[in-house]
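Omission of a single protein chain aside, the complex is shown with its protein chains in their original locations.
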Amino acid sequence: MTATIRDEGAQEMRPRSELTARELMREIGSVLRMSEAEVAELGEMPDDPDEDQTMIINMGPQHPSTHGVLRLMLELKGETVLRCKPVIGYLHTGMEKTAEQLTFMQGGTNVTRMDYLSPFNNELVFSMATEQLLGIDGDIPERAVWMRMLLSELNRMSSHLLFMASNGMDLGAVSMMIYGWREREEVLRFFQKVTGLRMNHNFIRPGGVAADLPAGWRDDVLRLLDLIPERLDEYDILMTGQPIWRERLQGVGVITPDEALALGATGPILRSTGVAWDLRRDMPYLHYDQVEFDVIVGSYGDAFDRYAIRLNEIRESMKIVRQILDVMPIGDYRIQDKKVTPPPRARIDESMEALIHHFKIFTEGFKVPEGEVYVGIESPRGEVGCYIASDGSPTPYRMHVRAPSFVNVQCLPHMMRGGLVADAVAVISSVDPVLGEVDR
Amino acid sequence: MSEIADDATDAGDDMAAEPSEIHGCPVSDSRGQVVIHPSRERYIEVVKALADEGYAVCADLTAVDYLDYVHRPLPEGIAQERFEIVVNLLDIINRRRIRLRLQVPAGDAVAPTLFDIHPGSEAMEREVYDMFGIEFTDHPDLSRILMPEDWIGHPLRKDYEVGKIPVQFKGANS
Partner (left out) sequence: MRIVDDVLADGIGGLSHNFITGHLEDLINWSRSRSSWPASFGLACCAIEMMATGGAHYDISRFGMEVFRASPRQADVMIVAGRVSQKMAPVLRQVYDQMMEPKWVISMGVCASTGGMFNNYAIVQGVDQVVPVDVYAPGCPPTPETLIHAIETLHQRIEDGEILRRRTETGAGAGLHVEEIARTSSPVMLGTK
């Protein structure tokens, strides 16, 4: 795919020689807060008499890396990447427009398909925003809160396992793809038992969760917790200590804390630079302040740190899940507010009121008071936030999801500069974008 | 349970009590979250002042088209315009959030860019331009980011149709 496709619009990238100094400074220097003189003498890339030797090539949108439809325009000099421009929008689904047509109860089905690798986190942030608007966020039953935490953490595990699989495959350890998916299947089997679906569950709804945990769930979770640690140690042997792996990842895609903060990167990217920012610990939601876990922080800001952080976050998530197993209370799985929660199906035969509530909630939807709210939680990729503006009707007036991958993709040009093309693949893989939430 | 903003007891001394003005802009409270309403002229100055105060991360920049909901609650002295740009800033050191709501009129849908203060807002502002048609002065590359380059119209505006095709099932609303 080397020809520029004229049909979907020419997203052009002119060669560096054609850019004015000011444009170049904006592109490269603003993040680093460099002056024009510093930009002009960017060490590794001297002004060359044969500047016309640079080549602009197009990577994607259909390419074998598993990260979806991301298109990168790279300006190369030989094998070195000088500049990079990511072009997105190939998966734009108009989800924010669709959200204005769906009621708040249906909103979960829409939002869950944005970051399709961690659907529970999307549903959770949407539900939390709706609950804040409704004013019931302090009244969610305990069991529902702990169930949400359990599912979120298991989701984090499955998402990071997929990261390890795709990271391994991108860098050549193809068997890692098979191993990662093997573990993920185990977690997805548990999800299917609880929610009925392997992916895109629409299980966490405003007011609680959709159904109770099935009988025997404790044994399933314990089986998972017994199975995965030794597999993770296998991955450590396969990858972490392996010289080829280290050579390919260490020093690749380095980003400093200032740059990461300036670009708005959150999640493993920010933590790899040394900034210990994890919303679960620093601005706790649900009951994360009642569980013990460590926040894994890197020191070099390179791709190896991000890989190690995600590997260890799987271990931390398992720790949290173990604690949740001990604490899970008995109780309701959703709030008993008739206006928000549909009644149990059996009551519909008995009570006229229950029938009316059921009807109203499922056809018209429950009305949410006016206002606007922003809630941010920690998804496996960073801070996922949901901004809802409501005008008192059953559908949101405006729903916007702050997708972590959308902001993290801005780090790509910065991380790739000066590296090789092969490192470009490693960098994309270490940022772990999910194009569903980038494009929404 | 999750009052995300307002652990601001040891922040600047103008945040401790419920202030009526922050950096000269009216303040409102939205479900426990602090929201300030700068004017377009003072927008950059306020963001810069907040960045100096510690709000180093621009978490989110989006816009809302209030065409169908003109009389939403706003503090006194703020004229309601068709568009609003909503910026959520995050302070990592003091663990707090703040929101800015900037009113942008329909006829003059232009706003200053935050790129020089928060380079991470580049893609978000492009998305706002693409979806709403609000232009940002001095933005390095204001072009469509989600829709094809030659698309006409701004999809998230309220006068832009969803674009549904009719479906056979009665009562299907999407």
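Labels for the chains are A and B, by order of writing; each one numbers its residues from 1.
Assume a residue touches a chain if its C-beta (ideal position, glycine included) is under 8 Å from a C-beta of that chain, and two chains touch if they have at least 3 such contacts.
This is a predicted model, so every value here is computed, not measured.
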Chains still shown that are in contact with the chain withheld from the display: A, B
Option from A:Glu79, A:Glu185, A:Asp233 or A:Asp289 whose C-beta touches the chain left out: A:Glu185
Contact with the hidden chain (one of A:Ile56, A:Leu76 or A:Leu91): A:Leu91
Residue of A:Thr109, A:Gln250 or A:Ser393 in touch with the missing chain, whole complex considered: A:Thr109
Interface residues of subunit A (partner: the chain not displayed): 1, 5, 7-9, 61-64, 66, 68-69, 89-95, 97-98, 109-110, 113, 116-117, 162, 177-178, 181-182, 184-186, 188-189, 192, 198-200, 223, 227, 435-436, 439
Absent chain, residues of subunit B that touch it: 147-148, 151, 155, 160-165, 167, 174
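As a working rule, only the chains that are shown with their structure count from here on.
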Interchain centroid distance [CA atoms averaged], subunit A/subunit B, Å: 22
In the complex with subunit A, residue positions of subunit B that touch it: 1-2, 4, 30-33, 56-60, 62, 64-65, 68-69, 72-73, 86, 88, 90, 92, 95, 97, 99, 115-116, 118-124, 127, 131, 140, 143-151, 155-156, 162-163, 173-174
Residues of subunit A that touch subunit B when the two form their complex: 7-11, 23, 26-27, 30-31, 88-89, 92, 94, 96-98, 101-102, 128, 132-133, 135, 137-138, 140, 145, 261-266, 275, 277, 282-286, 370-376, 383, 385, 387, 389, 391, 397-398, 400, 402, 406-407, 409-410, 439-440
